[in-house]
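The complex appears here without one of its protein chains, the remainder shown in place.
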Amino acid sequence: MNQRQHDMGGMDAGPIESSAHDAEPWAKMITSLAAAMRDDDIMRIDELRRALEDLPPDIYSQDYFERWSEAMINLLEEKGIWTRNEVMGRMDAIKAKLEG
Amino acid sequence: MTMFSVGERVRIKDSHPPGHRRTPFYVRGKTGVIERYCGDFKNPEELAYGFDGTPKRELYRVRLAQNDLWENYEGPASDTLDLEIYDHWLEKVED
Partner (left out) sequence: MTTDDRGTHSHDHDHPGTTPDVNETGYYELMAEAMKELLIEKGVVSADDLRRNLEFLDSRDPVDGGKIIARAWTDPDFKSRLLEDGTKAVEEMGLTMGDAELVVVENTDDVHNMIVCTLCSCYPRTILGLPPDWYKSKSYRSRAVVEPRSVLKEFGTELPDSKTVRVHDSNADMRYLVLPQQPEGTDGWSADRLAEIVTRDAMVGVVLPQA
């Protein structure tokens, strides 16, 4: 009955950094993909939260949209929509194209 | 008729089941007062695993005194914390 990583109320933590910082375009893309899948009941917010909570601690502690991306890959793999390898492969292909 | 009424004292279950839960660790086992009934909602603890979330659960806002939540709370005794708890996490408190 330990307090889980996402369940943060009362944990020790440092000062709040309140610098403003707009979401980057890729972060908005991730948010919008999640919203579109939510509208169609392909991926529910509760499922995504569960996938977030189950991430390894080093990934969970990353940036908010980074962990969203990781959790979405895992959840959609669980649902049989893709495999992580498939996403990684596509990333390499996009990168190769950018490198021209 | 809802299971609990506004103003009623309730205890949040001191239970630690695995899985996706919407009752934060820091309020489990604590006692507070029903602030309002929010309506019936699909159970997120079921939705999180692909089930349909029915039967719907009654959702309440529960108000707790900060002094009951934390030892040596920094503020005055009047400070409170409100949060939402589904009916299956609530127990009646015998006066």
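Each chain carries a letter (A and B) given by its place in the written order, and its residues are counted from 1.
Convention: contacts are C-beta pairs under 8 Å (C-beta built on N, C-alpha and C of every residue); 3 or more make two chains touch, one makes a residue touch a chain.
Predicted, not measured: the structure shown is a model, and the values here were computed from it.
Peer 1: Report, in label order, the displayed chains that the undisplayed chain touches.
Peer 2: A, B
Peer 1: For chain B, enumerate the residues touching the unshown chain of the complex.
Peer 2: Residues of chain B in contact with the hidden chain: 22-24, 26, 38-39, 41, 44, 59, 61, 66, 69-70, 73-76, 78-86.
Peer 1: If the missing chain were put back, which residues of chain A would it touch?
Peer 2: 6-21, 23-33, 35-40, 42, 45, 49, 52, 61-66, 69, 72-73, 76, 81-82, 86-88, 90-95, 98-99
In this section, only the chains that are shown with their structure count from here on.
Peer 1: In their shared complex, at which residues does chain A touch chain B?
Peer 2: 1, 3-4, 7, 9-10, 44, 46-47, 49-50, 53
Peer 1: Using the touch definition from the top, list the residues of chain B that touch chain A in their complex.
Peer 2: 16, 19-20, 24-27, 44-45, 47-50, 70
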